[in-house]
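Of the protein chains in this complex, all but one are displayed in their positions.
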Amino acid sequence: MAVRKVSAAHIASLAPREDFPILAQTIRGVPLVFLDSAASSQKPHEVIDAMSRYYETSHANVHRGAYFLSEQASASYENARITIAKFIHARSAKEIIYTRNTTEGLNLIAQTWGLQNIHSGDVILLTEMEHHSNIVPWQMLAQRSGAKLVYTPVTDEGRLDIEAYYRLVCEHAPKLISFSLMSNVLGVIPPAKEMIAAAHSAGAVVLCDGAQFTAHYPTDVRDLDCDFLAFSGHKMLGPTGIGVLYGKRALLEEMPPFLGGGDMIHEVHLQSFSTAELPWKFEAGTPAIAEVIGLEAAILYLQRLQMTRVAEHDHAITKYALNRLSELPWAHVIGPASAEDRGAAISFTIDGLHPHDAATLLDRDGIAVRAGHHCAQPLMERFNIPATARASGYVYTTSNEIDALIESLKKAHAVF
Amino acid sequence: MAVRKVSAAHIASLAPREDFPILAQTIRGVPLVFLDSAASSQKPHEVIDAMSRYYETSHANVHRGAYFLSEQASASYENARITIAKFIHARSAKEIIYTRNTTEGLNLIAQTWGLQNIHSGDVILLTEMEHHSNIVPWQMLAQRSGAKLVYTPVTDEGRLDIEAYYRLVCEHAPKLISFSLMSNVLGVIPPAKEMIAAAHSAGAVVLCDGAQFTAHYPTDVRDLDCDFLAFSGHKMLGPTGIGVLYGKRALLEEMPPFLGGGDMIHEVHLQSFSTAELPWKFEAGTPAIAEVIGLEAAILYLQRLQMTRVAEHDHAITKYALNRLSELPWAHVIGPASAEDRGAAISFTIDGLHPHDAATLLDRDGIAVRAGHHCAQPLMERFNIPATARASGYVYTTSNEIDALIESLKKAHAVF
Amino acid sequence: MAIDDLYREYILEHYRSPHNKGDLLQPDKYAAYSNPLCGDRIQMGVQFQDGKVADVRFNGNGCAISQAAASILTDMMLGKTPEELRQISRDDILEMIGPDIGPARQKCALLSLDVLRKGILGEPEAEDEELD
Partner (left out) sequence: MAIDDLYREYILEHYRSPHNKGDLLQPDKYAAYSNPLCGDRIQMGVQFQDGKVADVRFNGNGCAISQAAASILTDMMLGKTPEELRQISRDDILEMIGPDIGPARQKCALLSLDVLRKGILGEPEAEDEELD
């Protein structure tokens, strides 16, 4: 592979780096270069402060109180739902269900809609590039229901095999199709809108895993026309402990409840209960109130940055990083080499250097990348590799940080 | 009812009130008197700051990273588990599973141990004083499994009918017994240790709802010998979005997983998976990392106060409040009139004044109490009342605040 | 002492001596709803004559706000056609109850209107405004 010269100019961070207190840290005496945003992003002051302020001035349990604090907390909790609904262009805030994370959202669908609608012999169509969170819940459902799991393959280039997808949709007429809007390993962004349209023609219900996508791209569930979408706050500048499940209202109305308990009920008698209206029907027990408020702050922050500019920035960083990695003949990107239709998660292997050793050596230079199977063991098997290293940037990432990564990789490679 | 003179001396707060920023607030121009801790407690600076500091200095996703921040975050996340295990005297940190709240913990047992072990015709024994979160999951399980729900009645005094409990245990030999260690409505603390011993002799597995209890009393799961215990961080000075499920290791080992996804797996292939070791087997997806750290800070704070002193303080407040309420001939406590074996949740009704109106009128004086069914509709039916008002204190509560409650109640009663 | 804008004499009067409280033996329409938040429950029976409300009675237990609102609403209903009943808006009720009402108590104030709309008039669950 020829060594190309990189011509791209310096890329500054999109978000002011001083907004992110953690980025001022030094790690083992060197400045932190955080390139593990695909696992979890860092948080701006505004998000951290929104939660502290909430606890300092207006915490109380929601929904059940007729006093000032509780009414305030309830209003914040419900206003955030509207902010989130608008952020993904949902039709109504009733379509927004708070969860702990993407994983819980996917499991919720498997254990409610899935148990109700998936029967023995039915096909659930996934893809080979899914995260464990979009595989294991369906294996559990398949065990219970007798459904069959079919997977759309990934090409050697590291893209979804779209021809195969259309074929599998026709061949199996799956009851449910679930796939990630952006792979956390390959970075790939499949043509979701077309895939969803095809799925609907074949009568399938479509669930999208937005864990990676919603952090980086404008998301429009009405335009996509997906039936469900799950994502996590912590990957998009928000706090841990909060995620979102979007669902089309008509589907949500028909679904049985998920967890039972306080807040999700209308009436309870000793031997029977009736469920609350949407969205509360799916929110049992005291919710993650502060975290909802933190997530709203994160979304307002992203909206001020503008999601189209976030997408542009992350694309520029991705392109720059792919270019620079291509200078290293002993480094091999797992996933498309071009930045087209792929996001800011770049996995690679290094000749003679196990990803885990690479991560440890990079860490000595203050550079945080992830090494492992990235919760995508089937994809590792597909590429016949035990693991990859993965560098993933976000709104605070600069091209200087990519340069630091490349230099450190060179050093690490020289050791081995 | 004769008006008794209260002789008790002034009771100061146990925790320094300045530790709780929200308590310095005024509501509608008057100082906040927060008497809704049974719904959710307020948080000391230390808890709020522990979480901010985490986000500002050491956030990264746990378990999967070989770099500094992730190792730090993972260590904090797992060290907190040890703190929690010691707090409730678990044998091992492996017996501590992080959940969102009590409700999720109870549902987890219903949907894993329950689905596996409860079959058609089996009896689940609950009590009439349970919170919806300890009723609805069992109704859902009963629907699926064909199990029968039986309830231990509550006496007119507002205590659990213990004779009836022993009888029901013998008569039905329940597979599972689940009850609250402290009623959030009646305040009652049933003789759990004896109840659990009897349950075990009859072959039942026992789940305890510790949502109220663990906040106020030293908790020793080894002494109690309960099989499972669920509780919530937000009721014990900790953040929202985090709860704990304790389980005896041998039981947890045998249980099928709850939610599927990242972190709870050992290996995943396209058509099968194996589960991770305890406790991670039950923790799917990115957990509530900051919230775990906040909960640990809360527990350390409580341990510095000492749980025996917390119990004493709350007992003194309860006794004082019961005494003062007994001065009001038109106020009727629902639950024992004596403070013996009852905690700091005091429900009452007022002649001619609906609880909801009472709460609104108290709120005008800055006093936060809860009004409603307190997620215990069957208990309301038992007492043939639509709702109660409930005042509940905690470590920051003073007898002056109870005095303010009484004065405001008198004013409210005079309006009607 | 007017303790505040909400619990003023007008509301307390309706609460203490509610109008149209009781049960109709043979209502043309009957419905009941409850507010799980506070346990309020309102049932309502309506008799029509010549296409107009000839009699209406409500019953149930509840807070002063929900009882007064039911009393006020049933007064408003008398003599109205179903078409006119449909015109009674949330704001009409909230205006009568008082401006100073928090969101939790609004539900109490609007419970009887819910019974009228969904139960008596059979209107479908209100679709929320679509978000832009």
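Labels for the chains are A, B and C, by order of writing; each one numbers its residues from 1.
Simple rule for what comes next: a contact is a pair of C-beta atoms (placed from the backbone, for glycine too) under 8 Å apart; a residue touches a chain by one contact, two chains touch by 3 or more.
Just so it is clear, the model here is predicted, and its values are computed rather than measured.
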Which displayed chains the unshown chain touches: A, B
Candidates B:Gly65, B:Pro137, B:Pro174 or B:Pro336 - the one touching the absent chain: B:Gly65
Chain B residues touching the omitted chain (full complex): 63-66, 68, 70-71, 74-75, 82, 85-86, 89-94, 265-267, 276
Those residues of chain A which, in the complete complex, touch the missing chain: 354-357, 360-361, 364, 371-373, 377, 380, 385-387, 411-412, 415-416
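FYI, only the chains that are shown with their structure count from here on.
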Contacts common to chain B and chain C (chain labels): A
Distance from the mean Cα position of chain C to that of chain B, given in whole angstrom: 36
Whole-Å gap separating chain A and chain B, where each centre is the average of the chain's CA atoms: 32
For chain A paired with chain C, centre-to-centre distance based on mean C-alpha positions, whole Å: 46
Where chain B touches two or more other chains, by residue: 356, 360, 371-372, 377
Where chain C touches two or more other chains at once, by residue number: 36-38, 102, 105
